[in-house]
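One structure below.
Only a single protein chain was left out; the remaining protein chains are all shown in position.
Presenting chain A:
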(Lines give C-alpha, C1' and ligand atoms only; values in the text may rest on other atoms or scores of the structure.)
Protein backbone atom coordinates (compact mmCIF):
# COMPACT_ATOMS: atom_id res chain seq x y z
CA UNK A 1 0.00 0.00 0.00
CA UNK A 2 1.22 3.48 -0.79
CA UNK A 3 2.22 5.68 2.06
CA UNK A 4 1.30 9.24 2.75
CA UNK A 5 4.25 11.62 2.90
CA UNK A 6 2.52 14.97 2.57
CA UNK A 7 2.07 16.71 -0.76
CA UNK A 8 3.62 19.71 -2.35
CA UNK A 9 0.68 21.85 -1.22
CA UNK A 10 0.42 20.46 2.27
CA UNK A 11 3.05 20.34 4.96
CA UNK A 12 2.55 17.21 7.04
CA UNK A 13 4.48 16.98 10.29
CA UNK A 14 6.07 13.67 11.29
CA UNK A 15 3.41 12.78 13.81
CA UNK A 16 0.62 13.46 11.35
CA UNK A 17 2.35 11.33 8.74
CA UNK A 18 2.68 8.38 11.11
CA UNK A 19 -0.94 8.69 12.21
CA UNK A 20 -2.22 8.77 8.63
CA UNK A 21 -0.05 5.82 7.62
CA UNK A 22 -1.16 3.80 10.62
CA UNK A 23 -4.77 4.43 9.67
CA UNK A 24 -4.03 3.48 6.07
CA UNK A 25 -2.24 0.25 6.90
CA UNK A 26 -4.63 -0.96 9.58
CA UNK A 27 -7.67 0.40 7.70
CA UNK A 28 -9.17 2.17 10.67
CA UNK A 29 -10.91 5.51 10.58
CA UNK A 30 -8.69 8.45 11.54
CA UNK A 31 -10.22 11.07 13.80
CA UNK A 32 -8.62 14.48 13.39
CA UNK A 33 -9.13 17.25 15.91
CA UNK A 34 -7.49 20.61 16.36
CA UNK A 35 -8.08 24.31 16.48
CA UNK A 36 -10.34 25.55 13.68
CA UNK A 37 -8.31 26.51 10.64
CA UNK A 38 -5.35 24.18 11.14
CA UNK A 39 -6.15 22.18 8.04
CA UNK A 40 -8.30 19.28 9.20
CA UNK A 41 -10.60 19.18 6.19
CA UNK A 42 -7.79 19.92 3.78
CA UNK A 43 -5.98 16.88 5.11
CA UNK A 44 -8.55 14.52 3.60
CA UNK A 45 -8.30 16.24 0.23
CA UNK A 46 -4.53 16.02 0.29
CA UNK A 47 -4.52 12.39 1.37
CA UNK A 48 -6.84 11.61 -1.54
CA UNK A 49 -4.60 13.55 -3.89
CA UNK A 50 -1.42 11.91 -2.64
CA UNK A 51 -2.82 8.41 -2.91
CA UNK A 52 -4.58 9.11 -6.19
CA UNK A 53 -7.94 8.08 -4.80
CA UNK A 54 -11.28 9.81 -5.34
CA UNK A 55 -12.59 11.86 -2.41
CA UNK A 56 -16.11 11.57 -1.09
CA UNK A 57 -17.13 14.26 1.40
CA UNK A 58 -19.98 13.89 3.79
CA UNK A 59 -20.55 17.20 5.53
CA UNK A 60 -22.42 16.80 8.77
CA UNK A 61 -25.04 19.28 9.93
CA UNK A 62 -27.00 19.42 13.14
CA UNK A 63 -29.91 17.69 11.41
CA UNK A 64 -27.89 14.93 9.76
CA UNK A 65 -28.88 11.41 10.76
CA UNK A 66 -26.57 8.43 10.55
CA UNK A 67 -29.08 6.64 8.33
CA UNK A 68 -28.68 9.35 5.67
CA UNK A 69 -25.09 8.26 5.19
CA UNK A 70 -26.22 4.72 4.43
CA UNK A 71 -29.38 5.15 2.39
CA UNK A 72 -32.79 6.76 2.39
CA UNK A 73 -36.00 5.10 1.40
CA UNK A 74 -38.31 7.54 -0.32
CA UNK A 75 -41.64 6.06 0.71
CA UNK A 76 -43.63 9.14 -0.22
CA UNK A 77 -42.71 9.20 -3.90
CA UNK A 78 -43.30 5.47 -4.10
CA UNK A 79 -46.80 5.96 -2.72
CA UNK A 80 -47.40 8.75 -5.18
CA UNK A 81 -46.13 6.68 -8.11
CA UNK A 82 -48.37 3.81 -7.09
CA UNK A 83 -51.35 6.12 -7.27
CA UNK A 84 -50.38 7.10 -10.80
CA UNK A 85 -49.70 3.52 -11.86
CA UNK A 86 -46.03 4.08 -12.59
CA UNK A 87 -44.37 0.72 -13.48
CA UNK A 88 -41.29 1.60 -11.44
CA UNK A 89 -43.31 1.01 -8.32
CA UNK A 90 -42.90 -2.77 -8.37
CA UNK A 91 -39.20 -2.50 -7.67
CA UNK A 92 -38.47 -1.01 -4.27
CA UNK A 93 -34.86 -0.42 -5.30
CA UNK A 94 -35.97 2.51 -7.43
CA UNK A 95 -36.86 4.38 -4.29
CA UNK A 96 -33.75 3.75 -2.29
CA UNK A 97 -31.28 6.59 -2.47
CA UNK A 98 -27.70 5.77 -1.70
CA UNK A 99 -25.87 7.72 0.94
CA UNK A 100 -22.20 8.67 1.00
CA UNK A 101 -21.19 5.58 2.93
CA UNK A 102 -22.90 3.28 0.45
CA UNK A 103 -21.24 5.14 -2.42
CA UNK A 104 -17.88 4.67 -0.75
CA UNK A 105 -18.54 0.98 -0.12
CA UNK A 106 -19.67 0.36 -3.70
CA UNK A 107 -16.87 2.27 -5.41
CA UNK A 108 -14.58 0.32 -7.73
CA UNK A 109 -11.40 1.52 -6.09
CA UNK A 110 -11.37 2.36 -2.40
CA UNK A 111 -12.00 6.10 -2.08
CA UNK A 112 -11.11 8.49 0.73
CA UNK A 113 -14.27 9.21 2.70
CA UNK A 114 -14.30 12.45 4.66
CA UNK A 115 -16.86 12.71 7.44
CA UNK A 116 -16.55 16.39 8.15
CA UNK A 117 -17.38 17.96 11.52
CA UNK A 118 -18.87 14.90 13.11
CA UNK A 119 -19.44 16.85 16.32
CA UNK A 120 -22.11 18.99 14.66
CA UNK A 121 -24.57 16.12 14.57
CA UNK A 122 -26.81 14.82 17.29
CA UNK A 123 -25.07 13.33 20.28
CA UNK A 124 -26.04 9.77 19.30
CA UNK A 125 -24.85 10.10 15.70
CA UNK A 126 -21.43 8.49 16.17
CA UNK A 127 -22.97 5.58 18.07
CA UNK A 128 -25.26 4.87 15.15
CA UNK A 129 -22.28 4.43 12.84
CA UNK A 130 -20.25 2.08 15.04
CA UNK A 131 -20.96 -1.17 13.27
CA UNK A 132 -20.85 0.36 9.82
CA UNK A 133 -17.37 1.82 10.36
CA UNK A 134 -16.10 -1.25 12.14
CA UNK A 135 -17.20 -3.97 9.75
CA UNK A 136 -17.73 -1.72 6.75
CA UNK A 137 -21.08 -3.29 5.98
CA UNK A 138 -24.73 -2.59 6.69
CA UNK A 139 -28.12 -4.14 6.11
CA UNK A 140 -30.83 -2.64 3.93
CA UNK A 141 -34.12 -3.58 5.54
CA UNK A 142 -36.29 -2.70 2.54
CA UNK A 143 -34.56 -5.03 0.12
CA UNK A 144 -33.08 -7.48 2.58
CA UNK A 145 -29.60 -7.16 1.11
CA UNK A 146 -26.35 -6.58 2.92
CA UNK A 147 -24.09 -3.93 1.47
CA UNK A 148 -20.46 -4.80 2.02
CA UNK A 149 -17.49 -2.64 1.19
CA UNK A 150 -15.65 -3.98 -1.87
CA UNK A 151 -12.53 -2.36 -0.51
CA UNK A 152 -12.38 -0.66 2.83
CA UNK A 153 -12.38 3.07 2.15
CA UNK A 154 -9.94 5.35 3.93
CA UNK A 155 -12.12 7.14 6.44
CA UNK A 156 -11.09 10.52 7.81
CA UNK A 157 -13.30 12.11 10.43
CA UNK A 158 -12.90 15.67 11.63
CA UNK A 159 -14.23 17.20 14.82
CA UNK A 160 -14.21 20.68 16.26
CA UNK A 161 -14.84 19.49 19.77
CA UNK A 162 -18.28 21.02 20.08
CA UNK A 163 -19.53 17.78 21.50
CA UNK A 164 -17.65 14.97 23.12
CA UNK A 165 -17.65 11.72 21.21
CA UNK A 166 -18.68 8.44 22.85
CA UNK A 167 -15.94 6.09 24.04
CA UNK A 168 -17.06 3.16 21.92
CA UNK A 169 -16.70 5.31 18.84
CA UNK A 170 -13.29 6.63 19.84
CA UNK A 171 -12.04 3.12 20.50
CA UNK A 172 -12.53 2.26 16.85
CA UNK A 173 -10.63 5.24 15.51
CA UNK A 174 -7.07 6.38 15.47
CA UNK A 175 -6.70 9.87 16.73
CA UNK A 176 -4.58 12.82 15.79
CA UNK A 177 -4.64 16.25 17.32
CA UNK A 178 -3.31 18.86 14.92
CA UNK A 179 -1.26 21.09 17.12
CA UNK A 180 -0.85 24.71 16.18
CA UNK A 181 2.30 24.78 14.01
CA UNK A 182 5.45 26.27 15.49
CA UNK A 183 7.16 29.14 13.72
CA UNK A 184 9.39 26.83 11.69
CA UNK A 185 6.55 24.71 10.35
CA UNK A 186 4.49 27.81 9.80
CA UNK A 187 7.20 29.25 7.60
CA UNK A 188 7.18 26.05 5.56
CA UNK A 189 3.41 26.26 5.21
CA UNK A 190 3.54 29.85 4.05
CA UNK A 191 6.36 29.02 1.64
CA UNK A 192 4.23 26.30 0.09
CA UNK A 193 1.35 28.72 -0.44
CA UNK A 194 3.26 31.83 -1.45
CA UNK A 195 6.52 30.66 -3.02
CA UNK A 196 7.73 34.09 -4.07
CA UNK A 197 6.90 36.02 -0.95
CA UNK A 198 9.64 38.36 0.16
CA UNK A 199 11.46 36.85 3.12
CA UNK A 200 11.49 40.13 4.99
CA UNK A 201 7.77 40.64 4.68
CA UNK A 202 7.17 37.07 5.74
CA UNK A 203 9.32 37.43 8.81
CA UNK A 204 7.56 40.61 9.89
CA UNK A 205 4.16 39.12 9.19
CA UNK A 206 4.93 35.99 11.20
CA UNK A 207 6.28 37.97 14.15
CA UNK A 208 3.19 40.13 14.19
CA UNK A 209 0.98 37.09 13.81
CA UNK A 210 2.49 35.24 16.75
CA UNK A 211 2.28 38.42 18.81
CA UNK A 212 -1.42 38.65 18.08
CA UNK A 213 -1.86 35.00 18.97
CA UNK A 214 -0.14 35.44 22.26
CA UNK A 215 -2.34 38.31 23.38
CA UNK A 216 -3.97 36.99 26.51
CA UNK A 217 -7.74 36.85 26.57
CA UNK A 218 -8.42 36.42 22.87
CA UNK A 219 -11.71 34.61 22.27
CA UNK A 220 -10.66 33.18 18.95
CA UNK A 221 -6.98 33.00 18.24
CA UNK A 222 -6.15 33.42 14.56
CA UNK A 223 -5.02 30.17 12.99
CA UNK A 224 -3.15 28.97 9.94
CA UNK A 225 -5.94 29.58 7.46
CA UNK A 226 -6.40 33.11 8.79
CA UNK A 227 -2.69 33.78 8.48
CA UNK A 228 -2.76 32.64 4.85
CA UNK A 229 -5.73 34.90 4.13
CA UNK A 230 -4.03 37.79 5.82
CA UNK A 231 -0.82 37.34 3.86
CA UNK A 232 -2.86 37.20 0.68
CA UNK A 233 -4.42 40.54 1.64
CA UNK A 234 -1.04 42.04 2.49
CA UNK A 235 0.17 41.07 -0.96
CA UNK A 236 -2.88 42.53 -2.68
CA UNK A 237 -2.55 45.77 -0.73
CA UNK A 238 1.17 45.76 -1.47
CA UNK A 239 2.20 46.32 2.13
CA UNK A 240 5.86 46.86 2.82
CA UNK A 241 7.73 45.17 5.65
CA UNK A 242 8.25 48.63 7.10
CA UNK A 243 4.53 49.19 7.60
CA UNK A 244 4.35 45.98 9.54
CA UNK A 245 7.36 46.79 11.59
CA UNK A 246 5.93 50.11 12.72
CA UNK A 247 5.40 49.76 16.41
CA UNK A 248 3.56 53.04 16.66
CA UNK A 249 1.32 52.73 19.71
CA UNK A 250 -1.44 54.48 17.80
CA UNK A 251 -1.38 51.66 15.30
CA UNK A 252 -1.26 48.77 17.67
CA UNK A 253 -4.01 47.10 15.75
CA UNK A 254 -2.29 45.26 12.90
CA UNK A 255 -3.09 46.47 9.39
CA UNK A 256 -5.99 44.63 7.74
CA UNK A 257 -6.80 43.01 11.07
CA UNK A 258 -10.19 41.90 9.79
CA UNK A 259 -8.55 38.81 8.36
CA UNK A 260 -6.97 37.87 11.67
CA UNK A 261 -9.50 38.85 14.30
CA UNK A 262 -12.93 37.43 13.70
CA UNK A 263 -14.56 38.35 16.94
CA UNK A 264 -15.94 41.76 17.83
CA UNK A 265 -14.80 41.37 21.41
CA UNK A 266 -11.26 40.60 20.27
CA UNK A 267 -11.13 43.73 18.15
CA UNK A 268 -12.39 45.67 21.18
CA UNK A 269 -9.68 44.09 23.29
CA UNK A 270 -7.08 45.27 20.82
CA UNK A 271 -8.54 48.74 20.71
CA UNK A 272 -8.46 48.89 24.49
CA UNK A 273 -4.83 47.78 24.51
CA UNK A 274 -4.03 50.40 21.88
CA UNK A 275 -5.77 53.01 24.00
CA UNK A 276 -3.79 52.01 27.09
CA UNK A 277 -0.54 52.05 25.12
CA UNK A 278 -1.33 55.51 23.81
CA UNK A 279 -2.06 56.79 27.29
CA UNK A 280 1.18 55.39 28.61
CA UNK A 281 3.06 56.87 25.69
CA UNK A 282 1.48 60.32 26.06
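One rule holds for everything that comes next: a residue touches a chain if its C-beta (ideal position, glycine included) is under 8 Å from a C-beta of that chain, and two chains touch if they have at least 3 such contacts; residues count from 1.
By our rule, contacts and distances are computed from a predicted model.
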Key: Protein that the absent chain corresponds to, by UniProt name, given "ATP synthase subunit alpha", "Ion-translocating oxidoreductase complex subunit C", "ABC transporter permease" or "VWA domain-containing protein"   = "VWA domain-containing protein"
Remark   = Of A:7, A:21, A:225 or A:243, the residue touching the omitted chain is A:21
Query = In the full complex, which of A:8, A:171 or A:279 touches the chain missing from this view?
reply = A:171
Ask   = Taking the entire complex into account, which one of A:163, A:203, A:220 or A:262 touches the absent chain?
value = A:163
Ask   = Out of A:135, A:148, A:179 or A:278, which is the one that touches the chain we can't see?
value = A:179
Ask   = Going by the touch rule given at the top, which residues of chain A touch the chain that is not shown?
value = 14-15, 17-19, 21-23, 25-26, 28, 30-31, 33, 75-76, 79-80, 82-83, 123, 163-167, 170-177, 179
